[in-house]
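Every protein chain except one is present and positioned as in the full complex.
This part shows subunit A:
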């Protein structure tokens, strides 16, 4: 190996693209470490507090693309206060000061200020791609800065962010000279947009492949946009409300005929179900369909639509599709790999329209199914066992029974055996979310069989510490463990603290761990940050070690305690 000049090795390393593989390569020897780090362009940081921007810059001078994740996953469900952390500004500031030629920034669950966006837009001449997922803290003014200053912008992709919408003018900030857009997604914005500016922008973007509109874009604008961009591959429809006998409807039909490349369809933030026939022609070619924002589509109309989708690989839908509708999916979508069924009435009186029956039907009809997110009214062990037999290829299996401790309604038993069958059969399972009535037994199965498991979400389950211990001892590849409302205490937490260094993070809320237990972990493992999130300020006057901790989040880090935590976060 010493005989190869560096350039040859570098060339070879160019073919190694996965983060894991590149990380492994860098560990082989000093010279490989050096070559790898100088040639690395893409870096993924799963927890922004595990490393500092300065160390990132020092190690990877050739950095072009950075992915950062901030808040823990349970922040999605209001379990983490908004100002807990995950601020991107320090990263952008450090990168701006350095010589890094940043071209792409991808952020998830981070706090992004307008100031950050402005600094970003002015600091990197070749900046091309901004992807923000589940972020917050910015307004459309920040977007205006990006539009105005990033001369070679190719991608602006906003997914499910909380944006303060100052209405509309940001789109006009794209200069006439900007013709490089490939992807534009502003579906999550709630305000008006300048429709004329949008039309002009699309007209001068010949490479535009992905366009996702917000609710404020009406149908006649959509029709005009499609006429100008028949090359689109991914379309997100904003508002789909119109009169089926109108001029616009006819024009839309014509425009759709020209769009032969659309493979992915989403949006329908407002929809008139009787007008779907105009877009039937594209359903036959779709590989991804997201109707999860369209509660107005259900019953026979929805089923008729699904029957066109023979090539579908990923389907995101609301539970008003019903078991019957899932039966239609099972008959039609033989290529289906991923299914997500969301609740249309999550806080409602138990009128959820899918049960274990729908899932069994899909598992029987769609043998390629490998990824599931399923919100349902109930589940049985028998159904889970059948699903496990039909689909041994699950990589992601997330089941959410709306009543979190509901047993099998037929046998009144816990769902241990059902989930046990899933982990035993699906040898490649990487992500699992449990719900329903569950005892320690299910965790015994998980520890025994889920050898590839990387992420596990547990809520309202188990009888004792044994449950958590089975998982920590058994799942060698575990990276993220998030637990809420389970009877796990200090004994489980402290059994093997070294394990947490092999993981990205552990979240425990409303469990039985005490302040003393958490302190003990922090003492024994200086490489972990152990955070206590104490919003009610119970800990302020009473630092009794025996006190139970409401929310604990611990994660491995190379840079010690963070300095930006709010007052109610205690870092031990």
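Structure notes:
Convention: a contact is a pair of C-beta atoms (placed from the backbone, for glycine too) under 8 Å apart; a residue touches a chain by one contact, two chains touch by 3 or more; residues count from 1.
In this section, contacts and distances are computed from a predicted model.
Note on the omitted subunit: UniProt lists it as "Auxin-responsive protein", one of the names in "Auxin-responsive protein", "phosphatidylinositol N-acetylglucosaminyltransferase", "Transcription initiation factor TFIID subunit 6" or "Origin recognition complex subunit 5". Set against the missing chain, the residues A:146, A:201, A:229 or A:400 yield one that touches it, A:400. Touch with the chain omitted from the figure is made, among A:54, A:76 or A:243, by A:76. Among A:375, A:419, A:470 or A:568, only A:375 touches the chain left out of the display. The chain not shown here is touched by just one of A:52, A:344 or A:520, and that residue is A:344. Within the whole complex, the absent chain has one touching residue among A:6, A:21, A:54 or A:535, and that is A:535. Taking the complete complex into account, residues 74, 76-79, 134, 160-162, 188, 215, 270, 292-293, 295, 318, 342-351, 375, 400, 402-405, 433, 457, 459-460, 484-487, 509-512, 535-536, 548, 550-551 of subunit A touch the chain not shown.
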